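All protein chains but one are shown at their positions in the complex.
And now, chain A:
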């Protein structure tokens, strides 16, 4: 799904160092063998937006897609024309369906998902008992791990329904990338584990009467937990666990199944990051973790990368030129006649540079001119009209800032690429504002796939025939 890209270097509008490998988004999305795409990464890097943009792009290329978001910003839900996403996939209107695709979106409702599992697996009476259990109510409302577990549970459900040919999942905003992979297993093993069996033993044997069958060690332990949690809570836990256990035991089995689903060939992980130290450190960590878990990594989406159309002008030169323009000049205001600045440049191509300038230079007072010049500048600062020179100096300073940002981003990115040359990367140019509508998402989709589009069409393998797809 990626290969070295000899053609990628010369887009003058977005000049970045070429990464070792370029991630081709379109073949990935178009390949009917791709059934699940998981977007993961640390918080605040645009994960959810990336998931939505990928969903839209895949749908407009003919696939029947559902995007499972975890906690979308309201604006993002609105951008897909859905004011309030809920636990059921909703069809997104207004997409280009000429290729026969569909886009559905939903937001994970942890509690609802948990309730649905209970309702699906227990008879009504037992379901009511579980749903009314205070321990269940707290657990399902989302303590550590539940969200991750439910996201995986929902993914399993969606996949089992087989109604969509591509599921794009956004991962929960965990405190670390690890939670997402760990929590299902942990929750599964807890609910299936030794402790739970100990706790459930008395309840299964008929409540308090069963206690006497427990050996001393066990009763000491439940006794301690009872003291700690309060006897009534322990009883709630016991009732809850046994009810869960007898109705649809095997949380572990479900967690394992979901885990295997993630390792399956139809799954592709995309690590999302921004070109910042911390985000890429987290991304590197995630890449290593996915490899250790045999999870199929498709590549890295590097969001909010900056470019410049004037990248031949270095930050240093831009700053020097800006200072040059901002040097205080002698200005004859009374006569309205601008005098050439005392700059050392040898400019001579088009007459007086200030002849069309609407106003005398208003150099910032902090620029430290001589007292005489300061006095004059103070006077001219009262003039509301701005000099083009001052604006130009501002443009140059802005450019210098951009170039510094660009080179920092390159350094950060290169550090990642040096560590993980095997990871294919696609860069998404930064947008000045947020996404508000489908057009905005489409634009991001274009940016996501831009690397690929720079390649000659003939080099594209046909969908479904990529050797990697069957690997």
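Keep in mind that, in the parts below, a residue touches a chain if its C-beta (ideal position, glycine included) is under 8 Å from a C-beta of that chain, and two chains touch if they have at least 3 such contacts; residues count from 1.
Everything that follows uses one rule, which is that contacts and distances are computed from a predicted model.
If you had to name the missing chain as UniProt does, which of "Glycine--tRNA ligase beta subunit", "ATPase", "Multisubunit sodium/proton antiporter MrpG subunit" or "YceI-like domain-containing protein" would it be?
"ATPase"
From the list A:64, A:121, A:317 or A:442, pick the residue that touches the absent chain.
A:317
Consider the whole complex, including the chain that is not shown, and state which of A:129, A:261, A:291 or A:395 touches that chain.
With A:129, A:261, A:291 or A:395 as choices, the missing chain is touched by A:395.
For chain A, which residues reach the chain that was dropped from this view?
For chain A, the residues touching the absent chain are 42-45, 71, 73-75, 134-135, 138-139, 142-145, 173, 175-176, 186-187, 190-191, 193-196, 198, 220-221, 224-225, 227-233, 236-237, 274, 276-277, 279, 308-310, 313, 317, 320-322, 324-325, 341, 343, 345-347, 349-350, 353, 356-357, 384, 386, 388-399, 401-402, 404-405, 408, 432-434.
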